[in-house]
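Only a part of the assembly is drawn; its chains keep their places, and the rest are absent.
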Amino acid sequence: MDEGGDEVDLDTVLEALDRDEITVTEAKERLAGVRRIGEGEFARVDARQAERTGIPEIVEAERKTDEQLLGIGRELLSSTGRAILTGVPDSAKEALVAEADDDEFYERSRTLVLHAEDYEPPETRGRVGVVTAGTSDIAVAEQSAALAAEMGCDVETVYDVGVSAIHRLFAERETLESCDCVVVAAGREGALATVVAGLVSAPVIGLPVGTGTGYGGDGEAALLGMLQSCTYLTVVNIDAGFVAGGQAALIAR
Amino acid sequence: MDEGGDEVDLDTVLEALDRDEITVTEAKERLAGVRRIGEGEFARVDARQAERTGIPEIVEAERKTDEQLLGIGRELLSSTGRAILTGVPDSAKEALVAEADDDEFYERSRTLVLHAEDYEPPETRGRVGVVTAGTSDIAVAEQSAALAAEMGCDVETVYDVGVSAIHRLFAERETLESCDCVVVAAGREGALATVVAGLVSAPVIGLPVGTGTGYGGDGEAALLGMLQSCTYLTVVNIDAGFVAGGQAALIAR
Amino acid sequence: MDEGGDEVDLDTVLEALDRDEITVTEAKERLAGVRRIGEGEFARVDARQAERTGIPEIVEAERKTDEQLLGIGRELLSSTGRAILTGVPDSAKEALVAEADDDEFYERSRTLVLHAEDYEPPETRGRVGVVTAGTSDIAVAEQSAALAAEMGCDVETVYDVGVSAIHRLFAERETLESCDCVVVAAGREGALATVVAGLVSAPVIGLPVGTGTGYGGDGEAALLGMLQSCTYLTVVNIDAGFVAGGQAALIAR
């Protein structure tokens, strides 16, 4: 693929220029290197970050018309062989599925994964654990699970093992120990992330969830608690399930 | 003691007035009932709350001169048979101790408990557990322990059993189960309070401690986490060790 | 019921294993000991905390379908003889009531308490006072009252005695003095909790209510005021009526 220039960037381009294989204008273009999805008012899809890190583009359906979703879905399927859309309304889902060779739908987060016929999944590398404290944390955790799976990881989900009854967690300890990275989604006080990090050897990513009411609710206490954790944790923002899943997959492989 | 009128308040006074045992002026005075420590600019000591609830007055040494501390100490010893001062500087400690028949000094919180010769300790009632996550939480926890002890409770201290290594806590579970109320002092993310409340049957009071640095530090994450706890907890303010201890003793007996 | 093993936990299980009464696998299972409600995607109900502390599970109806509510209600009735659901919509109420032998409905908080035919109420232990500053605090206070009653406490409600006209409170003082624990629900500046704690001998739990508009509204000023109270108080989060009620009942008995 001759666009590998993205990878080598400066060196490749300067050397090509030095060897007079390209002109100054071409050099400048390649250093800038932006690809657009058609000429509509859609967001430009930058394929470069995906190529470099293997994190696929996630399209948020919110505030987009069904038509726009369909357009972006088609474009991504034809250009990258895959499309991941989240928050997909029923009205757009069917038409999107019809464009794909196979699809998977995560109901709680309404995340739709589509593959084109010629899509070649990444080789399986690494195992990611996704743990939730309660049932209300699953919608966000599902985003992490979907993205990590799509990036080629085995995903182990251990849902609803909140800290108020610590015994449950022990039963799942072995499963978690087998993972290369564990995402812990928890709302309210978020203590589960601290407890899991105290139990397993793999790196743990805390994913605060916007549950909880009253003071410190909407995920704030969970975020602060994870940032203050007395164990070794990194953290993503409240409800940032995809960020946690993408990072977990990068780590796991 | 003829000032028991404080206890019966309205009823007693009105009845005495009705029986012409006292005058209107006396009735008004007894309903108001303020006793001062001398005529200086010291704080007035209201013996009534102590009498009603058995929570002794705590004197904060901060911003008081040694002389003032000595004055207040003497007054309390002679009027109530006991004085509890916290944050006592070395310069004032010796003179205070010399006033008392016996004394106890809690070094980390610099809390000094003094008893007069004729002091009759309250009968022993109830057992209070005081748990800390780390060593830096002990100074605050000690305030809870000191006050609960002074109010007649057996106090069990279980220090330094933080949540990052959950196994430690199990070893102390039996001790905690024997308590009528447990105070859990924890800084940083404060998750220990949630974990303890999940383990024991007695009411648990969360005592957030002003440790932790960065965002949510100074006890804020701990306070929010305890308020958001998925277990049943009540909470006191950051570093409010005496409030937690006093409430625990009220509950335990 | 032979699962009392939950109570003795480690000791019992280890001793049974030591006496070869159980296998290693059985030992592990009993230490983990999780019971599920069927195999659906409903929340797992952990009967253990309830058994240990006597605080029954509260089911929040919000974001659950009527079908899910009915399923959880049936499961709880058959497994524990009781179901408590809050925020119950009219659409689900009737079907739930039809499952029970007797029921009680608290209208302001839409809390529905159901008992199966063979339900044996806990013996009556202790008296809990529930005080509100205004009428708008009653919905939250009712949660405290309902839970404490269900845990076997006599409940005394003293509603609408706000601090702006202090005289009203005096008329109810005797009632409050007879309680073993008093919950004070107050919004806006929350001063009533401080005033009540200054009047009664029992432990007082401050329950800030999300009323008040403008700066410090939604219960924030009330929460901060109760945390800063110059009296001895413990506090729960804003609108956490069940937490206050459950703790009060634990204390009262």
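Labels A, B and C are assigned to the chains in the order they are written; within every chain, residues are numbered from 1.
Definition applied: contacts are C-beta pairs under 8 Å (C-beta built on N, C-alpha and C of every residue); 3 or more make two chains touch, one makes a residue touch a chain.
Given the structure is predicted, the values throughout are model-derived calculations rather than measurements.
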Given 3 placed chains, full-complex copy number: 8
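By our rule, only the chains that are shown with their structure count from here on.
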Centre-most chain [mean C-alpha coordinates]: C
Farthest chain (mean CA position) relative to chain A: B
Distance between the centres, which are taken as Cα means, of chain C and chain B, whole angstrom: 27
Inter-centroid spacing, chain C versus chain A (mean Cα positions, whole Å): 39
Intercentroid distance (Cα basis), chain B paired with chain A, Å: 50
Multi-chain contact sites of chain C, meaning residues that touch two or more partners: 49, 223, 237, 240
Residues of chain C defined as touching chain B within the complex: 9-10, 49, 52-53, 55, 170, 173, 181, 198, 201-203, 205, 223, 227-228, 231-237, 240, 243-244, 246-247, 250-251
List of chain B residues in touch with chain A within their complex: 133-134, 162-166, 188-191, 194-195, 197-199, 212, 214-217, 220-231
Chain A residues touching chain C - in the complex, by the definition given at the top: 134-136, 160, 164-165, 167-168, 170-171, 213-217
